[in-house]
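Only a single protein chain was left out; the remaining protein chains are all shown in position.
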Amino acid sequence: MTDTFEKPPEDISMLQTLINHLVRDRLALIGIVLVVIITGSAILAPLIIPHDPNKLNVRHRLKGPSSEHFLGTDQLGRDVFSRVIMGTRVALKVALISISVAGSIGLLLGMLAGFGVKWLDNSLIIFFDTIRSFPTIMFALTVVTLTGPSLNTVILVVIITSIPVYGRIVRTQTQAIVNNDFIMAEEAMGAGKIRIILVHILPNVIGPLLIIASMDIPVVVTIEAGLSFLGLGVRPPTASWGTILNDGYSFIRNTPWLVIAGGAPLILTTLGFTFLGEALRDVFDPKLRREV
Amino acid sequence: MKHLLELENIKIRFRTKGVVKALIDRDKDPFIEAVCEASMSIGKGETFSLVGESGAGKTTLARSILGLVTPDEGRITFNGKDLLGLNQASFKPIKRDIAMMFQDPVGCLSPRLSVQSIVTEPFKIHNVPMADSRKEAQRLLELANLPVSFLKSYPYQLSGGQARRVGVARALALNPKLIIADEPTAGLDVSVQGEILNLMYRLQQEMGISFLVITHNLSVVRHTSDHMAIMYLGRFVETGPTDEIFKNPRHPYTKILLTSSPEPDPDAPKTRTVLQGEIPSLINRPKGCEFHTRCPLAQDRCQLEVPSLRKIGEDHYISCLLEK
Partner (left out) sequence: MVLCVKDLSVNFKTPRGLLKALRNINFDIDAQQIVGLVGESGCGKSTVINSILNLLAYNAIIEKGSIDLQGDNILEMSPQQIRATRGQRVSVIFQDPMTSLNPVLSIGRQMMDIQYRDKMSTTDKKNRIIRMLGRVGIADAENRLKSYPHHFSGGMRQRIAIAMAMMMKPALLIADEPTTALDATLQIQIIDLLKALQKEIQCSILFVSHDLGLVADFCDQVIVMYAGEIVESGTVRDIFHRASHPYTKRLLECDPARIKEKTRILPTIPGEIPDLVALGKDCIFVDRCPIKQNNCPLTLPPLEELAPGHFVKCHLSRVRRDG
């Protein structure tokens, strides 16, 4: 309705829109702050931690929070704060590696399925559905039994179970885009299939994929914590939020701070990345931006 | 006269069900005919209009010229070259000479590209070297009467008229010989509509471009085209010089179509015939003359015989059994 002014619209950059948006949207701001704190502490973990996270000190076991130990100590006398910070590294490492690998593979397969020939689409969909039909935990248990628990196992499990999720999303997006006039316009101009995929489909599917991927980070973090809690993830003594939770679980009546110390970062990560993802969606979805 | 583009007896069929389903249903003819026996020719620097209601097959016919739809029968000759039977690689150079403007002005522009990238896209597709892509884009926007400041805009920031002009600029990029314009004025305000049509006419004068215009807006056809064809259910019912058809329409459908848009004058005499019913579906194509179900003059033989296009004047053809 207001789009007919013959003046070119002001050139508002994405960054500026993001900033404008953040000023208005408090939740997004909280999200950004949380994400910065979480990633910051993961990167700078060795500099932040006051104690060696794996150093035993049996005399100081299960101590409450103090100025020496911000979050107290666990049953082996290790500094819980240091372990939580080191756990951030593990959590983000698993999340980032597995989501970026799964995202890239899913993106490629999804675009091929959505744009490619029918038989490729059909076989990819069967492939996706086969993987998806295994419950994640059962699948993880199987893999762990075969290979033994390790961080790499967790990453592998998450990658394999996430590819179909991203693949399907990208495929649906691609199919919606392929039916647009602008793809036919490209074909009419003589553009080849590879050019159409790279120049015209990719930029349109990558945005939504990034948003979903960023919202998936807390999901993967939770999966990693869950597997580690069950003893299927990182091996002791490496700190992970899941193992901290597991350690604290046995002493929940007397020393609740252990469970809180393991659980709070999980909650904050979930909130932070979800708020951020929602803010990104609002900013990068051109349909929403078009509204005045 | 040597024609730039010639279409002979084009027939385009679409499958309505898959091979397996057709076998199970014992359907021997799982096809609909979107276009049948369409013949036309466009000379250099000429404008030809395809007119008809939705489902008449205008767009399908136009798309077949660019190989976006493959005709089942017929012949398409462009610039002396037979286009049917060309493979993708040998078709590509043809696409430098034929540009297409799509109906949806914004939707046919790649949404994540800037206007500069969009209008220089043909260069990149055909590996035509550009000294400076910005300068080239600037030249094209100027041709299309659009301020240079739009180079950095994105499609969603453009109004219909602006996007339409970007579409014109892109079509002009490689100096095409023919531009196929699908509803070039759809969704535009009357004042903007004039601007686009004048722009197209100016380019035609300056560069000798031929236009194939698909439209349902008859008042636009009257002012802008040299020849026209009226389509109904995939068939040409009347074709000839525009002036002649407007002066002396012969097919009953043409006659009704020409009077169906009321004149913008409250006191104009109301001479129109209201056509009853709607266009039949292609799946249930009427037997005999396709128009007999709605034709005010239909007789018994119209249900049986299929009329073919016959000459009734200089370059003027109709397909009607009754009209002498």
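Here the chain labels run A and B in written order, and each chain numbers its own residues starting at 1.
Note that contacts are C-beta pairs under 8 Å (C-beta built on N, C-alpha and C of every residue); 3 or more make two chains touch, one makes a residue touch a chain.
As the structure is a computational prediction, the values presented were derived from the model and not from experiment.
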Identify the residue among B:197, B:214 or B:320 that touches the chain left out of the display. B:197
In the complete assembly, which of B:70, B:149, B:219 or B:303 touches the absent chain? B:219
Residues of chain B (touch criterion as defined above) contacting the omitted chain: 53-54, 159-160, 189-195, 197-198, 201, 216-220, 222-224, 243, 256-257, 260-268, 270, 272, 274-275, 278-279, 281
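Everything that follows uses one rule, which is that only the chains that are shown with their structure count from here on.
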Per the touch rule above, chain B residues touching chain A in the complex are 63, 66, 68, 91-92, 95-96, 99-100, 102-104, 107-113, 121-122, 124-126, 147, 149-150, 152-154, 156-162, 170, 189
For the chain A and chain B complex, residues of the former touching the latter: 3-6, 8-9, 11, 180-182, 184-192, 195, 199-200, 203-204, 286, 289-290
